[in-house]
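Selected chains only, in their assembly positions.
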Amino acid sequence: TGNDPASQQTNTEPRAVSSNDDPGKEVTIGFSGPEADHGWLAAINSTAVAEGEKYEDVDLRVAEGTNDPSMQISHIETFINEGVDAIVLLPTDGAALTKVATQAMDAGIPVVNVDREFSSEFAARTTILGDNYGMGVSAGTYACELVEENDLGGDAVIAEIAGLDSLPLTQDRSDGFSDALKECDQNVDHRVAAEFTVQSGEKVASNLLQAVPEIDIIWNHDDDQGVGVKAAFDNANRDEFFFIGGAGSANAMRWIQEGEMEATVLYPPTQAADGIRLARLLAQDKGMSDLVQVEVPRRIVLNAPVVTKENVEEYLPLGFES
Amino acid sequence: MSVASEERAGTGGADVPSRESPLRSVTALFSGPAGRNLGLVIALALLCIVGMITAGDRFVSFDNMMTILRLASVIGVVSVGMTFVITGGGIDLSVGAIVALSSVWASTIATQTLAENTHWIVMVSTALLVGAVCGLVNGLLIAYGRMAAFIVTLAMLAGARGLAEIIAQKRTQVVTISEFIDVVGGRVLGIPVLVLIFAIVAVAGWILLNRTTFGRRTLAVGGNPEAARLAGINVKRHTTLLYVLVGVACGLAAVMLLARTTAGTSTHGMLMELDAIAAVVIGGTLLSGGRGTIVGTVFGVLIFTTLTNVFTLNNLDTSTQAVAKGVIIVVAVLLQQRVAARNGSPP
Amino acid sequence: MSGIVKHFPGVKALDGIDLEVRAGDVHCLLGQNGAGKSTLIKVLAGAHQPNGGTISWQGDEIRIVNPQDALDHGIATIYQELDLVDGLTVAENIHLGHERARWGVVARAEANRAAAELLRRLGHPEVAPDIEVGRLSSAGKQIVSMARALSYDAKLIVMDEPSAVLDQEEVTRLFGVIRELAAQGVAIVYISHRLEEIREIGDRVTVLKDGRTAATGLAAAETPTSEIIRLMTGRSIEYVFPDRPERQQVGDPVLEVSGLGRAGEFGGVSFTVAAGEVVGLAGLVGSGRSEILETIYGARKAKAGTVTVAGRRLRAGSVGAAVSAGVGLCPEERKSQALVLHESVARNITLASLGRFARGGFVNRGDERRAADEQVRALDVRPADVRRHVRTLSGGNQQKVVLARWLLRECRVLLLDEPTRGVDVGARSEIYALVRELAASGIAVVVVSSEIEEVIGLSDRVLVISDGALVHDSPAEEINEHQVLDMVMEGEAA
């Protein structure tokens, strides 16, 4: 069902069309992101590419996705050598890419930093952040609400299925989650980490279910690995808990509709597409006509709303097919 | 020179028993296949004891055992295939990628529609066929192109995963044929079908390696390819077949993953090559070829999956898990070596 | 076979060889090391493809494109380099490639029975068909190779130096089998460097020299040995051991071994070797001679006893200590124990004395080359090209390379384990002379050989080993071949 590319296109459409969309001068934009080895990152990539294709005046160069900062540095160096007009960069590691991003800025190429923040203010002209810590907080806050509504009491069993544990963003999400839980005197009783893949999700989830015979709430960081997580739940015939997801894939939203999942925390994969738009404006020396402001703002932090059965219809178009 | 032959038993090495110490006679019991794997048995037993002590009933429950076995099943099937390739003197780094490609190909809309109109066996055959073809390409390049197995399968690793991504457009393709999931992902007499498949593959693999000409020739090709050639074995064809075999195992693993995760994606089987090779080598199969054991491989797989299970039951954090895993691998292998040495088998 | 030509990169190994073998004949193939004997029979066995020439089989011209072809025609081969798979059992090795199987499943009981039968025929019922070949001694492996050749029911069996690793009694037994086969009309091609064997078993003789046929169809019984040697080497040599020098006052003991032992292998071995003395170790295959040498050398760790070289006690189990004390070992199996096969001759020769050509760790390659060249010339290694890979040398020349390594090292004690195995007559007498020369220059030499004649002829003193124990020690003049044999047997019976 989820393989229709056409439905992908529609995701990026519902935006106000402004005069900024009128063709301007030809610009070359370089885009580099991590290896698109799972749904969310694939969606990041495909929406970015789709965004680039929408503008006749944009020549988008996409570097090979990689999880190796050293390799990504060389991609950015290549962009600088080529003299692109702007760079959209979703770094594998914010700190590791700061130096080369600063070099680009010094060379007069505006850099749009997406999702993972650089360690220096001077490394990017504009930063679009998905809020990882905020995502954890949203999940945690929602979990607190569930505890209260369902009278789970002080000893509610809360489990967390994290993503790739070695990534700082996973740490941010986990920190946000446990900080928010503290607000209602709860804590994470069990934590496992998968690798953002379906297979790893299934693996850690089935072990988790064995480790904890009774669970009240499970937060899974990523809806893509969630396909595997859900398969593990189904196989073990376990549904005594509230299942909260992350990222907001179309699959997850359908599960919410069908009542198989409680909620998911949105982490829009359209950030890079937004980055392309902004990069184009920066390269063409345009402002943001959607705002009162004349200039493109320095920092945009995306909201991490919780999608539940109540509002799922509204968010469904934003759900990415993973 | 009319000395009776038994006087000179030395020539044949048949004098070994006479030189056996009392200790040897005791452990002689284990000097068969059981002995060779005694170290592994001990390692696994220790692991289970740790599991029982730290997690009690949660560890020993039937459900948990089945969870461990189900986790072992997919990687287990691949590892059995890998045992053949390694025993035959080769290596296959592309298993994970082949699993991904097979799973993706078998879960495309086209295949699924066809399967819906006919029977889900179409999906299964597709996966097996894709696996076999990948293995065939590997095998032909290695055997007839005389290229290093490491390089060819590394290229296949890149190529097959890239192709899988192109086909799936990096999406997760959900399997909609519920009958397939119910059957392959279900249970028979309380035992998960996946576990049964693994058991059948392991037994079949054992028979194939130890009881058939194919298996014996595999050992010959891996142990001394020149001798095998001189004995009239078609070494190239045999090598090719070995890669086809592991390819088919990957296809089967893909089918199992489809049922298990209800989805096909290009991320399936990520880093599976390392896990499979590790299980095979820990099991006692020589990386240089010529000596292979399916029983050891099965133990290797079980040790790794039990390890993960025990870690999770104890809520260990991933970094600590990694360090512990490193230490345990070393200890397990040292143990295995010492026990084997004591049993008089060559190291 | 006629006009067979075979090139290897850089070498013309065969240059128009003719060979005709009749049913029921034992046809001996002779030639110096590197003459092309093994290459010729590999062409016949389908292991090499010839660059020219034809092969006729029972009147028809055939092409043998792979080993299976040869086997299908009924040509079975025992190769010079042991061609067994260590990880398989004796029975599996014997039937490899033509397994007894039903539906691909090996009929193990039947295969074991058939293997046991073949081994019995070869006089070795004690070799268990279900033990792994890797655990057999080289003699045991040779027997398995022969059983394998017999298992094919072949019309022609080619044997490439089958006697090299066998002791005299084994050889006698082998000859019994060969006669039996010949009587059944099977043709045999027999290669050996031991000329007296040819006389004993051969019907006709073909001599190869430098890849060409020097003579063919000679009657084995009538042709005088000197004539054969002349054909092989192009010169006449007296196949004799060099004169033993007058036993002047024997030098100081250089090597002292006392109470040396290893559990289950040998024990209580004590002897001394003086500077300038050649001591021979006689014994049956499997009596533990190799183990004794390797333990002296430190390659195996002694469980009891001491080894002293020039007054300094060697650390047990340390090859480094032995080498720096001036001990050198030419091991029994050159390919697996002595040579780095895909390295050059030069590098193999200088391996043990690299330090000498190095300053501050940097190797002076010019010096190295010159030194290696010198040795190659001195030992007459052919081809005399030190850059050639050792792998491409014939067996005898490989042995010389190993010797050259220790000559270059200028040791005080030289341990030689089967130094003339697979070495041709010419080279053999050269090696004997060399051993004498070395002794004369003050080196203590210990020689192990399965040929009792060689032990007695070459040594000053003969030690007899039986079943891991030293049973006799006397000057060589005071003992003869029969006495040694008796001791070997008795010792074992005791």
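We just call them A, B and C in the order they show up, numbering each chain from 1.
Just so we're on the same page, a contact is a pair of C-beta atoms (placed from the backbone, for glycine too) under 8 Å apart; a residue touches a chain by one contact, two chains touch by 3 or more.
These numbers were taken from a predicted model, which means no experiment stands behind them.
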Full complex expressed as chain labels with copy numbers, beyond the one copy shown: A x1, B x2, C x1
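The definition used in the following text is that only the chains that are shown with their structure count from here on.
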Chain with minimal offset from the mean of all protein Cα atoms: B
Centroid distance [mean C-alpha coordinates] between chain B and chain A, Å: 36
Geometric centre distance via CA averages, chain C-chain A, whole Å: 71
Separation of chain B from chain C, taking each centre as the mean of its C-alpha atoms, in whole Å: 41
Residues of chain C whose C-beta touches two or more other chains: none
Residue list for chain A, restricted to those that touch at least two other chains: none
In the complex with chain B, residue positions of chain C that touch it: 45, 47, 66-68, 71, 77, 79, 83-88, 92, 96-99, 101, 104-106, 108, 123-128, 131, 134-137, 139-140, 143, 148, 168-170, 172, 264, 284-287, 467, 485, 489, 492-493
Chain A to chain B touching residues, read off their complex: 1-3, 5, 36-39, 42, 45-46, 165-166, 190-193, 195-204, 206-211, 213, 224, 227-228, 230-231, 234-236, 251, 321-322
Touching residues on chain B, where the partner in the complex is chain A: 55, 58, 61, 63-64, 67, 70-71, 108-109, 165, 168-174, 176, 185, 257, 260-263, 265-270, 308-309, 312-315, 317-319
